[in-house]
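Take a look at subunit A:
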Amino acid sequence: MKKLFALILSLILVLSLSVGALADAKARNLDEIKQSGKLVIGVFSDKKPFGYVDEYGEYQGYDVYFARRLAEDLGVELELVSVDAPNRVEYLTSAKVDIILANFTVTPERAEVVDFALPYMKVALGVVSPDTALITSLDDLQGKKLIVSKGTTAETWFTANAPEVELLKFDTYTETFNALLDGRGDALSTDNTEVLAWAIENPGFTVGIETLGSLDTIAPAVQKGNDTVLTYINQEIEALAAEQFFHADYEATLKDVYGDAVDPDNLVVEGGAIE
Partner candidate 1 sequence: MRDLAVLFKGNNPARLLGGLGVTLKLSLVSVALSVALGLAVGVLMTLKNPVIRAVMRLWLETVRIVPQLVLLFLVYFGMAKAFNLQMSGETAAVIVFTFWGAGEMGDLVRGAITSIPRHQSDSGAALGLTRGQVWRFVLLPQAGRRLVPQAINLATRMIKTTSLVMLIGVVEVLKVGSQIIDAARYDAPQGAVWVYGAVFLLYFLACWPISLLARHLEKRWAC
Partner candidate 2 sequence: MGNSVLEIRNLKKGFDGNGVLDGISLAMGDGEVVVVVGPSGCGKSTLLRCVNGLETPDSGEILLDGAPIGGMDMVQVRRQIGMVFQSYDLFPHMDVLGNLSLGPVKALKRPKAQVEAEAVEALGRVGLADKLHALPRQLSGGQKQRVALVRAMLMQPRLLLLDEITAALDPEMVREVLNVVLDLARDGRTMLIVTHEMRFAEAVADRVLFLEHGRIVEEGQPAEFFHHPRTERARAFLDTFEFDTVKKT
């Protein structure tokens, strides 16, 4: 009897784990979306400045700004759903949302599971250092201590491409920034969006290197095979280049966060084209 039990329980657990392997639920195509009168988009609700909720309960952010335009141009209402990094993909595969606009970085592994549209943002590594000893190029880092967070692209890139630079590693972002503040390290490197935002909040520090390393792009995602919606998004992105839409998006949502020191072209991708 006990054996039967154990068997059944293992079956249930295996079932639970294999949900990921199940076929996708049926996603809505563009016509169905138009007919229903509403476009459902998953965004972050607590990751400023990309997707967050302001003090009036309204969604805001670089991703949300675009989401609003997509609904407007389709002539339907926008319904925003709060998603998180661990469940972004599930929302698409289970057809709970039509599109994901959640600061989603394009990777080959992810492209096997979802379909990415044209990019609307790019992110690279940045290096921040004190104004008194500003680091503006890779050469400046020779003989200095660079702070990185474990498991990030910064750690990987520097280890592979600039092994002569001494790395000071910590577990969390908070620890890394504290180490820079009290001078244990000479500079800090992570996503340029992060260091740019931090430098604004911490006078006396500047991002000397705004883009470094390989470029990652951020793009909208739809369920694999949802061609009608994918085409719509791509057409929008290309068409909106005429009005420099994403630069306007930057002005509205990112400028205050990153300040005047940043060149928007380092972050924004207009018309889906990377130079």
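Criterion applied: all candidates are chains of the complex that A comes from, given by their letters.
Everything that follows uses one rule, which is that a residue touches a chain if its C-beta (ideal position, glycine included) is under 8 Å from a C-beta of that chain, and two chains touch if they have at least 3 such contacts; residues count from 1.
Just so you know, these numbers come straight off a predicted model, no measurement behind them.
J.: Scan 1 or 2 and return whichever one touches subunit A in the complex.
T.: Among 1 or 2, contact with subunit A goes to 1.
J.: Sort out for me which residues of subunit A touch candidate 1 in the complex.
T.: By the definition above, subunit A touches candidate 1 via 5, 8-9, 12-13, 15-16, 19, 22-26, 45-48, 52-57, 60, 81-84, 86-87, 90-91, 93-96, 197, 200-201, 257.
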